[in-house]
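Every protein chain but one is kept in place in this view of the complex.
What follows is chain A.
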Amino acid sequence: MAEDLISDLKVIVFQLNQKEYAIPVSQVRSIEKIIHITRVPHVNPFVKGVINLRGVVTPLLDLRVRFGMEEQSYSDSTRVIIVGDEEKEAGLIVDGANDVIDIPSSMIEPAPEVVGIAAEGFIKGVANLHRRLLILIDLDKILLSDVRKAL
C-alpha cells in the first residue's frame, strides 16, 4: 500500500452500478467477455460458478453481489476481469471495463468513511481525477473470505 502511494499507479477502470472502480494492472491477468458459466452448488451466492479459461477452471465472482448491490442480468458489455495473486486466481464479473489510466499518487486518498457506498470494506482508497471519482478496490479482501455457504 505504501508503495502504491509513492508513484503513479496504472489501473484498469471498470463500472459497477454507474460508479467507476479501479484495480491495479499488476493484479489483473486478462479481461474476458462472459462465456458459459457452470454453476457450482453450495457456495456463496456471489460465486457464480466456474468457467473454462483456456483450459484452466476458473471461479467467477459477481462483484455486484459481492458488494451487496442489486443483481443484474449479463449483457454484451459485461466483462470478466481475471485477477490473481500467487496462489489464487478468479474472475470478477463487472458491468463493463474499458479504460486503463495512470493515477498520480498524489490524487489517491485513503478510503473515506463518509462515502457510504455498498463496497465498504473492500476499498483501499479513492482517487479524484478531474471530477472523476475512482474507487480503488482491495483485491485481497475480495478474495479472502469463506466461500462456502453454511449448509
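Everything below uses one rule, namely that a contact is a pair of C-beta atoms (placed from the backbone, for glycine too) under 8 Å apart; a residue touches a chain by one contact, two chains touch by 3 or more; residues count from 1.
The criterion applied here is as follows: contacts and distances are computed from a predicted model.
Per the UniProt record, the chain missing from the shown structure is "Chemotaxis protein CheA", taken from the list "Amino-acid ABC transporter permease", "Chemotaxis protein CheA", "Tryptophan synthase beta chain" or "Carbon monoxide dehydrogenase large chain".
Across A:Ile31, A:Val50, A:Leu63 or A:Leu134, the single residue that touches the chain missing here is A:Val50. The chain not displayed touches chain A at residues 35-36, 38-43, 47, 49-52, 54-59, 87-90, 143, 147-148, 151.
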